[in-house]
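Please see the structure below; I have some questions.
Of the protein chains in this complex, one is absent; all others appear in place.
And then subunit A:
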Amino acid sequence: MILIPTSSSCSSYSCCSLPQASFNSNSYSSNQSLFLSKSAYPIPHGSRKLKTLRLRANFWESIRSGFVKNNNTTQLVEPPSTIEEDEDTEPVLPVEFTLVERTLQDGLVEEIIFSSGGEIDVYDLQTLCDKVGWPRRPLTKLAAALKNSYMVATLHSVLKPSSSSEGDTEQQQQQNKKLIGMARATSDHAFNATIWDVLVDPEYQGQGLGKALVEKLVRALLQKDIGNISLFADSQVVDFYQNLGFEADPEGIKGMFWYPK
């Protein structure tokens, strides 16, 4: 399309194809493959997706091995295979593994499960945000932000009776599953990433869970060769992030926010 400067008044052409569509189509296609494991959508590149399923599992395997104390109840998806670079597919495969397992006084067994790439109930998340004292944000925005974040990591607590039989129904387990922590990161998938919204239920704080959450997220980002990982820390958590390897205002880099007048 050629624009020729003329002296007549400016006119707007309505025949131009919408540029905005090209932005959104990216996210729509990625949303479809997010639910690939849960629904029967026809997958256009079937074999390629399967290959990446395997390589993502290997990638998480290497991270998990750095932390897990208790090896018996891990659930990983696929055996490891060679890792390749593939930029068009989903960044994270739904993976979860147990971080901590402990027995409580009343005989119940509590498992803290780390998971990434799974679905999060926004209502649960809002409840959690209320617990830590964060201001309320519109649910639709929250849901959109979660869907379009590059990585979302969550911590759930699952309570099981110590004498649980193998026949525990899925539903029972779901009812005892509680969201206790979350962290998410947005990125351009190549150079930069920003970590937002790191929170842990106050009842579960002080146990190293937040540290594990952030550390795993950071390690996952570094494994993807994303070099600039930044975040904006409230004053009371600056030390927390410093212990994890973050530096405040490195080389004079500061973050500025847009405030319309």
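Convention: a contact is a pair of C-beta atoms (placed from the backbone, for glycine too) under 8 Å apart; a residue touches a chain by one contact, two chains touch by 3 or more; residues count from 1.
By our rule, contacts and distances are computed from a predicted model.
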item: Omitted chain, identified by the protein name its UniProt record gives, among "NAD(+) kinase", "N-acetyltransferase domain-containing protein", "Signal peptidase complex subunit 1" or "TMEM9 domain family, member B"; value: "N-acetyltransferase domain-containing protein"
item: Residue of A:108, A:143 or A:179 in touch with the missing chain, whole complex considered; value: A:143
item: Where the unshown chain meets subunit A, residue by residue; value: 1-5, 10-14, 16, 18-20, 22-23, 26-27, 85, 87, 137, 140-149, 184, 186-192, 194, 196, 218-219, 222-223, 225, 227-235, 238, 241-242, 244-261
